[in-house]
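Every protein chain of the complex appears in place save one, which is left out.
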Amino acid sequence: MARKTINVGLVGTKFMGRAHSNAYVSAPKFFGLKADVVLKAVCGRDRDAAKAFAAQWGWERVETDWQALVARDDVDLVDISTPNNLHKPIAVAAAKAGKHVVCEKPLAMNATEAQEMVEAVEAAGVVNTVCHNYRRLPAVALAKQMIDAGELGELYHFRGVYLQDWIASKEFPLVWRLREELAGSGAHGDLNAHLIDLALWLVGPIAEVAGMMKTFVPERPMPDGTGTGKVTVDDAAAFLARFEGGAVGTFEATRFAVGRKNGQRFEINGSRGSIVFELERLNELGFYDNTDPAGRHGFRLIHATDPAHPYVGAYWPPGHNVGYEHSFINTVADVVNGIVDGTDVHPTFADGLATQTVLDTVERSAASGRWVAL
Amino acid sequence: MARKTINVGLVGTKFMGRAHSNAYVSAPKFFGLKADVVLKAVCGRDRDAAKAFAAQWGWERVETDWQALVARDDVDLVDISTPNNLHKPIAVAAAKAGKHVVCEKPLAMNATEAQEMVEAVEAAGVVNTVCHNYRRLPAVALAKQMIDAGELGELYHFRGVYLQDWIASKEFPLVWRLREELAGSGAHGDLNAHLIDLALWLVGPIAEVAGMMKTFVPERPMPDGTGTGKVTVDDAAAFLARFEGGAVGTFEATRFAVGRKNGQRFEINGSRGSIVFELERLNELGFYDNTDPAGRHGFRLIHATDPAHPYVGAYWPPGHNVGYEHSFINTVADVVNGIVDGTDVHPTFADGLATQTVLDTVERSAASGRWVAL
Amino acid sequence: MARKTINVGLVGTKFMGRAHSNAYVSAPKFFGLKADVVLKAVCGRDRDAAKAFAAQWGWERVETDWQALVARDDVDLVDISTPNNLHKPIAVAAAKAGKHVVCEKPLAMNATEAQEMVEAVEAAGVVNTVCHNYRRLPAVALAKQMIDAGELGELYHFRGVYLQDWIASKEFPLVWRLREELAGSGAHGDLNAHLIDLALWLVGPIAEVAGMMKTFVPERPMPDGTGTGKVTVDDAAAFLARFEGGAVGTFEATRFAVGRKNGQRFEINGSRGSIVFELERLNELGFYDNTDPAGRHGFRLIHATDPAHPYVGAYWPPGHNVGYEHSFINTVADVVNGIVDGTDVHPTFADGLATQTVLDTVERSAASGRWVAL
Partner (left out) sequence: MARKTINVGLVGTKFMGRAHSNAYVSAPKFFGLKADVVLKAVCGRDRDAAKAFAAQWGWERVETDWQALVARDDVDLVDISTPNNLHKPIAVAAAKAGKHVVCEKPLAMNATEAQEMVEAVEAAGVVNTVCHNYRRLPAVALAKQMIDAGELGELYHFRGVYLQDWIASKEFPLVWRLREELAGSGAHGDLNAHLIDLALWLVGPIAEVAGMMKTFVPERPMPDGTGTGKVTVDDAAAFLARFEGGAVGTFEATRFAVGRKNGQRFEINGSRGSIVFELERLNELGFYDNTDPAGRHGFRLIHATDPAHPYVGAYWPPGHNVGYEHSFINTVADVVNGIVDGTDVHPTFADGLATQTVLDTVERSAASGRWVAL
């Protein structure tokens, strides 16, 4: 059988556009993929910038209109790395055009949009994946293996924080991420989305939540210097949760934790053991094994760079770190193989909808001052 | 003027009785106190056990009835290290008898009791202190100094957890701490009480809370082997909070975090900097100084064992750790000097009432499923 | 002026061949380089394996004889990623053919060879670099900036260890790295070479050394199963050093530190401050600033992922880790720009000779049981 080629069309040329481009370049080199990957076309609104980006990363063609990109016959997979307000229209159009879709997180502006996206991709029967890239860091994927194997036993607690500080200065301008019409929400959709995705994946469905949202700085300078504008999203968002399986959870996201740059941390406690992960030390997984002999208990620091750990075989020998970008490279590897095999590539849009539903429910809880069931 | 002597009467001979006894022995040796301290009498219900305890720690007399101890003319200060249900009756009686009072935390079974205790000590005009000992670890006292000096700027976040695992096994028996009539509450009153006290002291008053309480194991073996009994307190309790000053907070206490033994950790983020403290590394305070020069930022690990740090001058040279028990020794030092000087020794019973009020309000919130204002 | 193209010829397709290939692919994408990079030809002894490697990584041509690769007119830069015994012949031939040369470390089998290599590249006037890749991790490059700026003051101590454990099992076979005729030495040339390079760069020239070498397992199974063979290199090597500038140093390399996978760690103490680096947490630099105010001293953890830090601007936002491979990507970026600019790219072969001379002197010291001056 002839070896397949997957032609990729990317929308977006900023932070995520770079991270995804690098992944399409690198995944075929580190992994023995089941198909070839071609960087066929990239779309950015500014043609010159898009051309420069294409030249830098090796994209063959440039579009300035995402509809044109989606319409291209020579594109098999559409990658949506745009601001959140464009996720739905692009994804729905791509699915209707029969393209596989990879979409940045959060999946949508709200659950209604997400629902529409799920229906579109399921109707089209295309591979669909939300880019919750942290699932595919070796240490996190290892945590999943351990939980599935029962190494933590019955689960009691999920405890997650995602702490950043990039807008803590009151002088920081009103960028798109601080405007509800473009971003949907603030730290909540940006950061809690990651924690929720991990919690749903690792612990299971959430039954009810009680939330709190906070905007510390309500007005900020406009990026173009034209006075100030209103911040319409949360600076911080926290919530309590009860999982269907009996565990309880705490979640917190903020952009005002001065000193924390990419401070994602989660801990899961179960009857047989506990795990703890910190994103700024992403090669490590803390593991407490409650079955260790008396007097020899302790959190052990698993350096998840061993061939026995997920994805690591594609890279370097034990003790040699991978970085942030490898989460995307691993995602692309799974997406490419999933397309060839015709299998789901988690987290699917349905998984993204579940996360979006929790996000929305937390917002409703915060607005009502009550616990709200999902 | 003649040097004063303070005669201490202690009620309780278990964990806290030992910790307090050691503090009364050691404080006069490490510190140059303003009065002499005499271990006058100790009270325990089992006379033989109390006598053995007295011999071990140097208490001159033994009582088996706390009312007898409180009635002694030769006792100036009553120290209440009993289960929680006895705090109020002993404290009120001691105050009425004109004794100074040190009481273990939480101050009472509920805010109503605490209110009564405050009124008693204030009417009597005696020194009154709740033993929230962690305030007086050098690293924590340093945090207070820094916040008061404005080194963290405007405060945005308090984030506290207190994680233990000593009842995680379902075979663990139904001890007094798991019975509401003796303990008031479970992890909540035992552990969140510490976090709340620290939060009120370091960040300020709390305006409203939303809480969640959870009992994972509802039935446990009786300690005497006579079948099983119902657990009537929480195994875990978490809550969200809004502070009056604008900061937001998350709090979590549990006895089901397998692998965490005395896992208290709190972090405070402000506009000028952040601090982080972990009880299992109690000599250290993490400090992020947002005014450090570009490219030189980072959480620094202050080893709070320098003469420049609170209480440290009484002990050892830089780099030489103190332990858990020093929090009690420092407390006794401040209590003794406070009695001589006639000054308040924080946290007073009024402070303890404030903590108790937050505890109660969280319970009401958890029961009602709503945010509740204080 | 026309934009320049640099055609690369790589010798070696194993661990280092992969790391270098990735760097040639990625450097032009992350950085705005001054020339284009073409992966022109790769050389491996097994033609099929080399062809597969070339297909994977994008090398245009395959050679099986390094002399053929060096002789190619269309190669501008020869990259030597072979076992150590081939470094000298390839480098000398490449220089004579007028090619720029990048050579893996250690530069040579001994200082005599290294001297010959230096003479060859200097006679040819080609750019020449030894791949001591760790110099170009952002955290290490930051350390260099800080030392050069006087932030550590007068230097007193260098303290380096490089701990691994991959041959600690007695069943591990007699691979090429354990045979003197192919590797020159064991842990010493492999691992101490890195430490020495860093020490010479960061602290300055070494005046004299006293060394010790140890082989714990003198006989091992042959890789092909044909009985056992003699280990002819060291399993561990340690030495003391006096630097010309007055500092003193300790160095240790081993492959028998069970649990340490890539455990490089170094600390430098000076009058104004200290730095500490650990390779398994390669995004971090510990920094103690002796000019911090009293009571606020502590090692701060600089997460070297800020735009203010070297090389970081090419990658991701603050808090987003880079990995091991970025040390090579950064090296390629500097080599490419250095070739265009006609400037030295440190560490040059002369620097590699200096490291080799220390390595050799330590061996002589260990053999003689005496301090030996350089």
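Per-chain numbering from 1; labels A, B and C assigned in written order.
FYI, contacts are C-beta pairs under 8 Å (C-beta built on N, C-alpha and C of every residue); 3 or more make two chains touch, one makes a residue touch a chain.
Note that the coordinates shown come from a computational prediction; the quantities given were computed from them, not determined experimentally.
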Could you tell me which displayed chains border the chain that was left out of the figure?
A, B, C
Which one, C:A257, C:L285 or C:A333, makes contact with the chain that was left out?
C:A257
Of A:I302, A:V322, A:L353 or A:A366, the residue that touches the missing chain is A:I302
Missing-chain contacts mapped onto chain C
156-157, 159, 161, 163, 165, 168, 210-212, 214, 216, 236, 238-240, 242, 246, 248, 250, 252, 254, 256-260, 267, 269-274, 288, 290, 297-299, 369-371
Missing-partner contacts on chain A, residue numbers:
142, 287, 289, 292, 294-303, 306, 308-309
Mind listing the chain B residues that contact the chain we can't see here?
15, 19, 21-22, 25-26, 28-30, 32, 56-58, 164, 166, 260-263, 279-283, 303, 305-306, 315-326
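Here is the rule we go by: only the chains that are shown with their structure count from here on.
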Reference chain A; chain at largest CA-centroid distance:
B
Whole-Å separation of chain centres (CA-atom averages), chain B against chain C
54
Chain B residues counted as touching two or more neighbouring chains
297-299
